[in-house]
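Take a look at the following structure, please.
Note that one protein chain of the assembly has been removed; the remaining protein chains are unaltered in position.
A, B and C are the chain letters, set down in written order, and residue numbers restart from 1 in every chain.
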Amino acid sequence: MSLKDLQKDVDDWAQQFNPAYWPALEQMAQLSEEIGEVARVLNRMYGHKNAKTDEEMKNLKEELVDAMFPIICIANREGINLEEAWKERMKNRLYTRDKDRYQKK
Amino acid sequence: MSLKDLQKDVDDWAQQFNPAYWPALEQMAQLSEEIGEVARVLNRMYGHKNAKTDEEMKNLKEELVDAMFPIICIANREGINLEEAWKERMKNRLYTRDKDRYQKK
Amino acid sequence: MSLKDLQKDVDDWAQQFNPAYWPALEQMAQLSEEIGEVARVLNRMYGHKNAKTDEEMKNLKEELVDAMFPIICIANREGINLEEAWKERMKNRLYTRDKDRYQKK
Partner (left out) sequence: MSLKDLQKDVDDWAQQFNPAYWPALEQMAQLSEEIGEVARVLNRMYGHKNAKTDEEMKNLKEELVDAMFPIICIANREGINLEEAWKERMKNRLYTRDKDRYQKK
């Protein structure tokens, strides 16, 4: 399943509605909300509650996808090709920006 | 380029370092930081500054990928298969949860 | 009720527990979670759901306070005097940084 397929999945879903995509700052608020959900689960798994249960792992899987969803909506709304953007960014990350940032093995 | 390729890209990058993945709550803080960058760009494009310039579009492309990066790191660290998680979630989204939530065309 | 009173309120509450304050990155995840809650309410009030009901107003009041809470916890944990920090920052904001940033009346 390619990034293009993901963008198409989201678009197929969005095109049922009118408007297909919400205004950008509403998508952004949705993204903040979903990130908050990821934070909640990770805090339960790794914070003082220390509850890395099967149920929380299942929640994390769902919340990570829910966090990807508004990112893809924002990209679709703007006509951004995420695969192309990913490739450019990783080229930069692998060879330039992070070259000396971390401790190598 | 599949979701699996993305997860592998990130893992190839991460495996250069020791440790390969940061602790979960540090990845989470990284995610919050990147989401903040997306917010900054969208606010410049669609807020009162109203500056939907080519440069901001380029920034948005980069920031969306930068926001996907820690999501994929979190998934990799936990051994989560994002493609599988995506498919389960979309099935739910398309047929159940959102069925009556929005105004259909 | 002064900012110092707020910091003391939080400290009185925290000192019941052991440890009084969670590790910094756990406080940060808590902050991300609470900000997500603010986003959720504002999106319901001002997004496509457009539901600025009395109940949502009540929720917003609670969520804003819940968002202030981890900010104050972080400050307390680091021994930061928020009133002092506020005064310094506002001096800067009022006279320097934002001087020409927005459209004056």
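As a working rule, a residue touches a chain if its C-beta (ideal position, glycine included) is under 8 Å from a C-beta of that chain, and two chains touch if they have at least 3 such contacts.
No experiment lies behind these values; they were computed from the predicted model shown.
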Check: Which residue numbers on chain B touch the omitted chain?
Finding: 22-23, 26, 29-30, 32-37, 39-40, 42-43, 46-48
Next item on the list: Determine and list the chain C residues touching the chain excluded from the picture.
Entry: 1-3, 6, 9, 13, 15-18, 23-25, 27-28, 31-32, 35, 38-39, 42-43, 45-47, 57, 60-62, 64-69, 71, 74-75, 78, 80, 82-83, 85-90, 93-94, 98, 102-105
Notebook entry, point to check: Footprint of the hidden chain on chain A, which residues?
Noted result: 23, 25-26, 28-29, 31-32, 48, 102
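Rule of thumb we're sticking to: only the chains that are shown with their structure count from here on.
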Next item on the list: For chain A and chain C, let me know how many angstrom lie between their CA-based centres, rounded off.
Entry: 25
Next item on the list: Averaged over CA atoms, how far is the centre of chain A from the centre of chain B? Could you give it in whole Å?
Entry: 2
Item checked: Per-residue overlap in chain B, given as positions that touch at least 2 other chains -> 23, 25, 28, 32, 102
